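What follows is a set of notes on a single structure, which appears directly below.
Only one protein chain is missing; all other protein chains are in place.
So, chain A:
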Amino acid sequence: MVMQRFSWPYGGRSASLCGSFTGWREYPMGLVGAEFQVVFDLPPGVYQYRFLVDGVWRCDETKPFVCDEYGLISNEVLVENNVQPVVQPEPSIRGTNLDEGTVLTTMPPESSSQNPGVQIAVFRHVVSGILLHNTIYEVVPLSSKLAVLDTQLPVKQAFKIMHDEGLALVPLWDDHQGTITGMLTALDFVLMLRKLQRNIRVTGNEELEMHPISAWKEAKLQFYGGPDGAAMQRRPLIHVKDSDSLADVALTIIRNEISSVPIFKCMPDSSGVPFLNLATLQGILKFLCSKLQEQAGGCSLLHNQLLSIPIGTWSPHTGRSSSRHLRTLLLSSPLNTCLDFLLEDRVSSIPIVDDKGALHDVYSLSDIMALAKNDVYARIELEQVTVQNALDVQYQVHGRRQCYTCLQTNTLLEVLEGLSIPGVRRLVVIEQSTRFVEGIISLRDIFTFLLG
C-alpha cells in the first residue's frame, strides 16, 4: 500500500474528494493553510478522482485528466510502489481519521505532476479507451482495392504479380473451400529462394515455374519444421472480424508476429466475398492519431522527447535497454547474411550502414521482391550478392528512395505522425551530425508500448 496525497489549492469554503478508490463516495478534505488535503492508503494502480468544492464538481487542470465515454472529466493518478511514502505526523497534529483515508495537517512537498510514469499510464489509458471503443471496420478505407491470388497459381507468376503490383503480401483464395485460406508474403519468397539456391543446379528454375502456391505451402511445412526435424503444424488462418475492437486487432497482429491480418465480415453478404480488407498496424495508428488530436487531456506525453520514453530497439552505445538486440549491416555484407539475420531475429528490416557507420538505407523483407523482376533471382547466388548489389537492383526497379529517420530529441507525436505516412514501417533513430544508427522504432514497437 502507498500513502497518496490529494490536494485542492484553489480555494472554496468546503471540499470533498471522491474517486474510483472510494466507490465514488465523497470524503471531506481538511483545510491545511490555504489548501484542502486528504491522504489515502492505496494499492499501486491507476485511479480517477474528482473534487466537490462548494457543491460543484471540479477537476484540477494542472494534473493529468481524462474524459470518459459520457463526457465527464476526471483527474487521473498513477500510484506507484516507488513513490516516497507520506511521513505520518505526530498524533497531535493529525486531523480527522476517516475509514479509508486520513486528513493530514503536514505534508511533504508535492512530487512533480509531470512524473513520466504517471504520464505514460494516463496516455495508455486514453489510448486504450480509443482502441477499445472503436472497431476495425471504422479504419477500413471508404473504398479500397485488394489483390487476391488463387492457390493454384504457379509460384513464379504469383511473385511476379506481387512485384508488379507492389505488394509485400497477398491473401490466397482456395476455390474448393470458397474462401481465403492463407497469405503469401515476402517471407515465403525468401524461404523459397533459399531452398531454390540449395538445389538450383539440379532442378533449374522449373520448380517455381511449375508448382502452384498450394504445393509450396505444403512443402514449407515439411522444409521448415521444428529443430527436431518434425514438420510444422498447419495452423488455421489468423483473421479478425469487422466488429473486433482495434485493441484486439492490434494484439492479434503483435502476438502472431504478422504484418497484417485479413478482416472477415461478421455476416456474409450477397457478394460472396467473405473478407473486407487487410488490417495493418499502420492503418490503426493513423486512425489513433486522428482521434488523439480530438482529445483534450491525457496526451501530454505526446510532447515528450523519445529520450524519456521506453520505446523502440536501441544500440548498446546509447545506454538504453531494449528487449531486442539492434543489428546493423555493412553495404558490403553478403545478402545471405542479411536474410539470415532477418529470419533469426524475426524482424522485418535491418539498417544498412557505410564503412564509417553512417546510415545508408534500410533493407527489409519486402525489398527481396525486387529480385522477381526479370527472374533476377534465377541468375544469382545469394552468397555472392552483397547488400549493395541487392539495393542497386531495388533502385533500378523503383528508383532511389527516402529513408525515414528521426532523432532522440523528436517528440512522440512526431514519431507517430511519421509512422502514419503510407509506406513507412519504421523510423531509424540517428545521431544528427554523424548519422550513426542509435535505434529503430517500428510500428510493432509503438503498439507494444501503447498496449503496455
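Assorted remarks:
Methods note: contacts are C-beta pairs under 8 Å (C-beta built on N, C-alpha and C of every residue); 3 or more make two chains touch, one makes a residue touch a chain; residues count from 1.
We take it that contacts and distances are computed from a predicted model.
Missing from the rendering is one chain, named in UniProt as "SNF1 protein kinase regulatory subunit beta-1" (options: "SNF1 protein kinase regulatory subunit beta-1", "Vacuolar fusion protein MON1 homolog", "Ubiquitin-conjugating enzyme E2 G2" or "IBH1-like N-terminal domain-containing protein"). For the chain missing from the display, the contacting residue among A:Cys67, A:Leu153 or A:Ala215 is A:Leu153, taking the whole complex into account. Contact with the omitted chain, checked across A:Asn277, A:Thr313 or A:Ser442, is made by A:Asn277. Set against the missing chain, the residues A:Lys145, A:His176 or A:Lys356 yield one that touches it, A:Lys145. Annotation for chain A: contacts to the undisplayed chain at residues 137, 140-150, 152-154, 157-158, 160-161, 164-167, 173, 175, 212, 242, 265, 269-271, 273, 276-277, 282, 422-423.
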